[in-house]
Structure formats: C-alpha cells, structure tokens
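Missing here is one protein chain; the remaining ones are kept as they sit in the complex.
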Amino acid sequence: MHVMSLDMFMQHFINALGLGSLYGLIAIGYTMVYGILRLINFAHGDIFMLGAYFVFFATVQYKLPWAVGVLAAILGATLCGILVDRVAYRPLRSAPRISALISAIGVSFFIENLSVVVFSGMPRPVVQPPLLMKAFSVGGIRLVPLALLVPVISFLLVAALMWLIYRTRPGLAMRSISHDIETTRLMGVSVDKIIALTFAIGSALAAVAGIMWALRYPRVEPFMGIVPGFKAFIAAVFGGIGSIPGAMLGGLSLGFVEIMSIAFFPSLSGYRDAFAFVLLIVILLVKPTGLMGEKLEDKI
Amino acid sequence: MTSAGAPVLSLHGVTIRFGGLVAVSELSMTVPEGGIVGLIGPNGAGKTTAFNIITGFYKPTSGYVEFRSPEGTRRITGLPPHKVCEAGLARTFQNIRLFQNETSIENVMVGAYVRQRGRWWQRMIPLLFPGAAREEEEIRSNALALLCRLGLERYAHSKAASLPYGAQRRLEIARALATRPSFLLLDEPAAGMNPQESAELLGFIRRLRDDFNLTILLIEHDMKVVMGVCEHIWVLDQGALIANGAPDEIRADHRVIEAYLGKDAADA
Partner (left out) sequence: MKCAAQSSDKFRNGCLTLLSAAAFAALIWWAASSLDGYKLRIINLIAINAILGLSLNLIYGMTGMFSLGHAGFMAIGAYVSALLILSPEQKTTMWILKPITPLLLNIHAPFVVSLIAAGLAAAIFGCLIALPVLRLGGDYLGIATLGFSEIIRILITNLTPITNGSLGLKGIPAHTNIWMSYGCLAVVLVCVVRIMNSNFGNVLRAVRDDEIAARTMGIDTFRARVLAFTIGCFGGGLGGALMGNLITTIDPKMFMITQTYNLLMIVVVGGLGSITGSIVGAVVVTTMLEWLRIVENPVSIGGFEIPGIPGMRMVIFSLLLIVVIIFRREGIMGMREFSWSWFFRTGSRGTEGGGQG
C-alpha cells in the first residue's frame, strides 16, 4: 500500500469528488428514464459525448464566447435526447421491453458511428479557458477553480432537480408515471410529453457533465461516452435505480472507489475500468435494489 | 358428508407480513386426503397469498406447512417452488399462465419434465442412449393421452396463446396433472366462465379427483361452484380464518355473511 501525505490525500479527495459528481450527473439520466420506462437508455453516454463535442465546436471551432457555447451545447444535446426517444423508443412503448433495449443499443451504436463520420474518429484537444485553470493553493493543496466548480455545479443542479420533481406539477406527473403509467394516462396526463421532458432533463444534465468532462480531460472523441456511460449506469444501480439522490450517491461512491484505490494501490491502475463492474456485481448480489432503491416485485 | 381420510396438507399458524401489512395471520387449516376443499373469502382476504405460501413462492414470517406424501410427512415451508412440485403439489393460476409460444402438447410435456429421468445431454446422442429417447417418446404419447382425456386433442399442436379461453384453463390443469401430483391447487377455476360452463366444471373437478386420485384445494368466487363441489370450506377474511365447515354450515354462518355483505346484511 502506498503511503501518502495529507496534502496528497486531499488532492485525491477533490479529484474523486469531481469525477464522482460527473458520474452522478450522468447517472441521473439513466435512473430517471429507467424509473419511468424500465429501459436502459444505452444512448445516454453518447448524449454526454455529443454535449462535449458541441461545446468543442462552438468554442474552439466557431470561437463563440464560452457562455453562449455552453448554452448551445446543452440545448443541442437536449434536442438530441428528445429526438432519440421520439424516433427509437416511442414506437416501441407497447413492445416487449427487450425490443426497446435492442433499439437503445442500436441508437447508441448509430450515434457513435455517425460521430466518427461527421466529427472524424480523431481525438481533438479542447482549449481550457485560462480563468478556470488559474491555480491557487489552500492550506498547501494546489487547486484550479475547475476542480471546485465541477462538484459545486453538480450539487446545485441536483438540488434544482429535486425541487422540480418534488415541488412542481410536471415532477408530480413523473413520479406518478413511474408508479403506474396506464393510470396516469387515464388521469389525463400527457404521458408522452412528460417522458420527453424526462429525456430532456436527463440529456441536459448529461450535456453539462460532458462539457465539464471535456474541460477536465481536455479532449473529445466519438467513443468517449461509452465507458463513462456504463459506469454511470452502474452508479445508478449502485445507488438504487429510480432514486435521484441514489444516483448522485452512487456516482460519488464510484468516483471515490476509482480514485482512491489507484491512489493507494498504484499497481492496480491497469484494472481501473474493471472496478465499476466488480462493484456492480457485488451490489447486485448483496443488495439488488441498490443503496436507496425500492423493491420492485413480480406479481404472481 | 365427506370421503375424507387423514389430513394430507396442514397449515400451522401461518403468518406472513409484507412490510407492515399482515396479509395472512395465524392461518391453521387442514385438507383431508381425497377431499375437495374450498378456500373462500372476499377480495384481498389473502387466499392467493396462502396458495403462494403453500407452493413455495412466499416464505411465511412464522408458522409452517406440512405435506403428507407416500414417502412420509414433511415440512414444505422453505422449499423452493420446484421442490414443492416434486413433492406432489401442483397448481393453476388465477390469471392463466401458460407457456404462450409453445404448443399445447409442449406445455404438457414441460409439466412431465419433473419426473423425467433421462438427462439433457443424452438427447444429443440418441444412438448411445436409446433409453432416454424411448422415455421421451413415452412422455410425448402420455402428454397426448392427457390432452385427449381433457378434450384438448384437437389443440395438441396449436400454440397455447391461440386457444379459446376455456381450453386454456383446461390446458393449465392438464399441464399441472402432467407433473403427477397427489394434490392439486386450483386458483379460481371458474373465473371468466359462463353459467353453463361453470355448471360443467362441477362434474369436471369431481372427475379429476376420482380419475387421478387427487386431493383438491380450490379458491373460488363463484358460490354455485364452491357450494356445489366442495365437501369442506375454509373462509378467510382480512388474512384471518373466520369460519370453516360443510357448505350448509358456511351458508348459514353469521360471520361469513358479514364478511361478504357487511354487518347490516348479517344482522337483518
């Protein structure tokens, strides 16, 4: 085991917080869609990738100001998310669930390969705004504003989302659909619109995560969404699928497991991407409902 | 009144809780060998839950279930459903659960699998294992014979999902019989039947018992069926046993009328 100073530990801690909150932001989209449609939206990681690409094109290629670029990227990715639902999932609402799952895999595959064609397969560097990268130190720990900005923005967004879901009418409709979609439809709620809204929110959050990811690890490439996407889904399962605080908790747990185990056991770094899957299998065996999930039972 | 022998199935103080809800509480009942016994009660009384406990889908919070088979009496609580079936209990479902994409004969053959001795890999090399091949031929012809006995021969090679409703109910029973049970649980066999069909059902259930040497426990809402066929009736209300006895006693029982129709009706 690697011995480290407190400073080093704090550095890793901040890193883990950042990575974990990014996983959490992506995980929210998975958990919301799964909670409502019982569908693993495989394309979600690719929406995350699109968000990163859009901000790259807006700011690096077209030299738009950052604020405009970020807004445009979020809007673009959100529209893509709604489009995916409309084209690939809505026609399959009454089909067996496995069909929608295969469709989701197809869409994910499609977005990735289309991105290769449109954006080219080459990774591209993202220019980090100097303001976010100006290092300062607090009590011996060197930090850049970006490292703090990521968790702060993430937590603010989660708080806003919780308010939306528990304090507004569309939020009520979402919760109601996740309990019983048919009854909600009968009560006059436009279910398709609410589902589209769910996709929109999830995609917007994924886009935000994608943008921050592109800034942290400054490059974009068409397959960058696959691994974070799977990990975020695992985070959602770990936290308890259907639960938004659970998704955040799962994301943070995964971030800490990944960063800390490599910090303490550097020889494991080659296995980094396997941790999430090990975590998944452990949680599914020990507590299949996740940390904060409710039990879904089959009716006999 | 009954042709009953010693109890084959007995529940001892069975209680099950889901979260805070007590679905079945302190249920103790017995079913005598060769009897046709009814389990009735208003909606949500816990009848199907009791069935699910007996057949191993739910584990009771407390209490236990005993089952007597030719091999002896044993506790079946805690056994997984397939072991319960192996012990000789078979059941049907309230909302028919057939293997929709398979033909009727395949449905019945699946039922016979629990008694099949040949192993799956032996069927890949039939020349080396003629015994396993012969056994399977027997299973196939027995399945066909069973379908004939239940009047389903013309559906033998039709997909289960394409059968008319009544035939699906009978196919579910045929599939249960293929497991060679000594005890059959029927969950609302008359559901969805018209009066004439349910009248025929009375004779059908009795014939089943006699032809296959069965003990039958059934849940039913249709009181004509229950009173017509059951030799003994247990009444559940809100998870607890409120009465039991012969059909005539139940018909006159104050508490039963109260449970079904409300207090006013009982007092009137």
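Note that the chains are named A and B in the order they appear, and that numbering of residues resets to 1 at the start of each chain.
Quick note on the criterion: contacts are C-beta pairs under 8 Å (C-beta built on N, C-alpha and C of every residue); 3 or more make two chains touch, one makes a residue touch a chain.
Quantities reported herein were computed from a predicted structural model and do not represent experimental measurements.
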| item | value |
| --- | --- |
| Absent-chain contact - pick from A:Phe110, A:Phe155 or A:Phe264 | A:Phe110 |
| Option from B:Val65, B:Met109, B:Leu146 or B:Leu201 whose C-beta touches the chain left out | B:Met109 |
| Selected residue (touches chain absent from view) among A:Val126, A:Leu215, A:Val237 or A:Leu254 | A:Val237 |
| Per the touch definition above, residue among A:Leu6, A:Ala95, A:Leu131 or A:Met187 touching the missing chain | A:Ala95 |
| Contact set of chain B toward the excluded chain (per top definition) | 55, 57, 80-82, 85-86, 90-91, 93, 97-102, 106-107, 109-114, 116, 120, 123-124, 126, 136, 139, 157, 175-176, 178-179 |
| Touch list for chain A against the chain that is not drawn | 38-40, 87-88, 91-92, 95-99, 101-103, 105-107, 109-110, 113-114, 116-117, 121, 226, 230, 233-234, 237, 270-271, 273-274, 276-278, 280-281, 284-285, 288, 298, 300 |
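Rule of thumb we're sticking to: only the chains that are shown with their structure count from here on.
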| item | value |
| --- | --- |
| Computed distance of Cα centres, chain B from chain A, in Å | 48 |
